[in-house]
Each structure stands twice: as C-alpha cells, then as structure tokens.
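Data block below; observations after.
Missing here: one protein chain of the complex. Every other protein chain is in place.
What follows is subunit A.
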Amino acid sequence: MNTQALRFVPASEFKERAAAAVADEHLRHSFRGAMDFLIGKRAAQFPDPVALEQQRALAEHIRKYSLARLPDLLEQLERKLTENGIQVHWAADPEQANRIIIDIARRHSTRLMVKGKSMVSEEIELNHAMADAGMEALESDMGEYIVQLDGEKPSHIIMPAIHKTKQEIARLFAERVPGAGYTESVDELIGIGRAVLREKFMSADIGLSGVNFAVAETGTLCLVENEGNGRMCTTVPDVHIAITGIEKVVEKLEHVPPLFGLLTRSATGQAITTYFNMISGPRRPGEKDGPREMHLVLVDNGRTQAYSDEQLRSTLQCIRCGACMNHCPVYTRIGGHAYGTTYPGPIGEIISPHMLGLAATHVLPTASSLCGACGEVCPVRIPIPDLLIRLRGEAQHDERPGHFPMLGQGAAKSRVIDAIWAGWAALYTRPALYRAFGWLATRFRALTPPMQSGWTVSRTPLKPAGQTLHERMAARKRP
C-alpha cells in the first residue's frame, strides 16, 4: 500500500504540464480512444434529439429548483436524516471535513477505512489526512484502487484510471500486490483486485462513500455505482460515513429518476447502472445487516461562493457525469492530470476557482477554445462557455459594483494586458483610425513580424492582404 500518494500539483503550472502532455503520443492516443468510446456509448443512448432536449430541460429545471430552495432543503434533509438515525455534520472547508471524519474514526479505534468512489473525498484529500493520523484509507472502486496503488490522482471523475493501459496495470499489480503474478488478462486483473478488496471489506472498521443525490423529504442518500463496492462499503463495516457537497440535495424522491437516467447515460452510456443504493439509515433493531452507525458530512468548500452569484450558481447544477470532459477537445489532448485539480476538464475549469481561488486557478478558465461542446452535452444544461468567460473576467478585474469579490478576485490583473485591451477598444471604436490602421497594415505588410507569439509555434506568420475590404468596397462606389 502506497501512502505517499501525490499531493495536488499547482494549477498555475498548467501550461507546462499541458505542453508535456500533448507531446506524449501514448497519452494522446489512449485518451482519444477512450473518449471516442465514451462519446459513442453516450450517443447510442440518445437516438432522439428532441427527446433528449426534453430530458435535459427537465433535469435542468429540477437542479435549478433544488438550488433555489437550497437552504430550506438542507435544513429539511438534516431533520429527516436525524429522524432516520443518521448523524449530520457540516464542514466549511477540507480541514473541517477531515477533522470530523478522523474524530469519528478515532472514536472507533479505526485501523482501516474502505472507501467507495467519492470525488468530494478527493477534494478534501482524505486519504492523506487519514495517513497523517496513522490510519489506512483504502480505495475499493477498481479504478481508484489502481491509481491509489500507483500513488496517483484520478485523471477522470468517472474513470479514475482511464489514462492507464492494461499492460501498465499488469506491471503495477505484479509489483505491488503481494502474491499476484503478471497477467494482461483484464478478467484476471480484476479478480486479483477483488480478492484483495473482499478481505478488506470484512476487516474494515469504517466504510466511506459519496452521495449522488440526497433526498430532503425522505432523508435518503442515493448512491450510483457499477461494481458493488459501494454497497459493500455502506453495509459491511459497522460504521458508514457518507460525504458530499451541499449542492447534491433534491427535494423529492420523484426528482431522482430523471437525473439518474441522464447521469448514467451521459457518463458511461448505460441506461442504468448495476447498482443503485438508496440508504435511509443504520441497521434497525431486528435487522441482520447494515452499519450500526451512520454519518453524513456535508462539505461547502467554496460552493457558497458560487451559490451567492446568480450566474455562477449554475455551476452547482452539476451531477458529475463527466460528459463535458469526454467531449472536450482540450481534455482529450492533455488528460486529467495536467489540470492539477480534483475536477479536470470543463467542469473543473468552472468549479476549481471557487474551491481553490482565482490566484491559483485563473489559467484554467482560459484553457478552452470556447467551442461549446461541453455546454452542448451537459445533461443539466450548465452554460459552461458563458461561465468560462465570466471567470476570465473576474480574474482580470476588481469586483463589479453589487457583486461580492471572489476568492482571488483580479488575480490575473495586469497593466500590460489592460493597456492592450484599452488600445484595442480605442482602435475599434474609432472608424477613421481603424481604416487608417488597415491602410497602414496592408501597405506595410512586408514589415509584418515573422514571429507572432504563440501563433507561429506551429503556423506560418499571418500577413495582411494587399488591400482591406473597406478600401475595396469604397473603391467600388466611385464609378
């Protein structure tokens, strides 16, 4: 077991990592293949574009409705969960969330925690906090198990080990799993992992899981998974801790099916997952299984900042399907690790600034050609390109009147860039000056610089034409 897993690398070094990633043929090829596969699987689930738009509209509406009532729904959720015997904890930041979980673990003299897949636990770097506290946290989702074994971070929110080939996994298992031989058979590899994990489920003191939907009216935690490890984590150990972001709540049970159906179809192209767990409390008297104690940790970690702005609030509509990254031409080229954040790809570019601040993350919203593929496939219709533009602006400027400053507001402000855009606006708002500029640029086109910043890295220099369209249209008017 490798407890010296990678810590987050700063997002500010994004450009260097992205450049290294695009130069890596192997990575390019494997991400392209994997993303094409997922794009195809999703497309096969949505043969009727009109029906898809209706489903997206409904899902968007449910998420917006839930967010509009978020404070009330969270109180209702806490009440119902408490009635159901689930203890509710509130964490403003990763430190608080880790402390809550470690306190619970210590109370139960924990040696081993088994974990179902939870991106919020990645967000708070729970595995490190547990290791620092002298306790083991073992990932039980096969992909998460693989990246943990190799001391890596997930490179995708749904498929954490998507960057790895089966040969790499074969070598990893042969090296790190005691007693495992080298095999490239996927079934045998999964068998090796399952054999290790089976034993750990039985000996773990605590099971941890994420939450896909928390239903306020019934106090139900819904968990979507394919491997059955989520059910093991939430039923076998004596203590179950669920952890999630405060935005995951919906009001009614009937709000779940439309979201669930879009989540699985958008994520993996499945009409439904193998397991769908609805958890509504610990073991009751007379019941033969289930945890004896249950907790839910609700994490803010910057979500309130997004919530407090009308436009940025739509960030929280996300149901974590990963379709935006599967369809993103940038993510496809650089993979998830280049971003240096828990959430990579388009959703990461719009949510990481709230979690980590613009000072650390302002480069991320610029890493998009604004092609719009993400917004087009988002099952809850988050206008991701509009939010990228908004965050670019927040990084470049002080807060606008009537708005709260974001964490790291104006972190990318630069006098040089401000001057460039001021000059640009001065030119393009003065038609006579603009026409004179066009005349000069075309007459002196031979003097166009041969090196044009990032453009000429892989392109020949741009050169103006001999005459502008303005001149040619003006010339036509004279008979």
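To be clear about the criterion, a residue touches a chain if its C-beta (ideal position, glycine included) is under 8 Å from a C-beta of that chain, and two chains touch if they have at least 3 such contacts; residues count from 1.
We adopt the following convention: contacts and distances are computed from a predicted model.
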From the options "Anti-sigma factor antagonist", "ABC transporter substrate-binding protein", "Lactate utilization protein A" or "M48 family metalloprotease", the chain left out of the display has the UniProt protein name "Lactate utilization protein A"
Of the candidates A:P71, A:G191 or A:G393, the residue in contact with the absent chain is A:G393
Please pick, from A:A19, A:A51 or A:I190, the residue that touches the omitted chain in the full complex. A:A19
Subunit A residues that touch the omitted chain in the full complex: 15, 18-19, 22-23, 28, 329-330, 333-334, 366-373, 375-376, 389-397, 421-422, 424-425, 427-429, 431, 434-435, 438, 441-442, 453-455, 457-465, 467-470, 472-474, 476
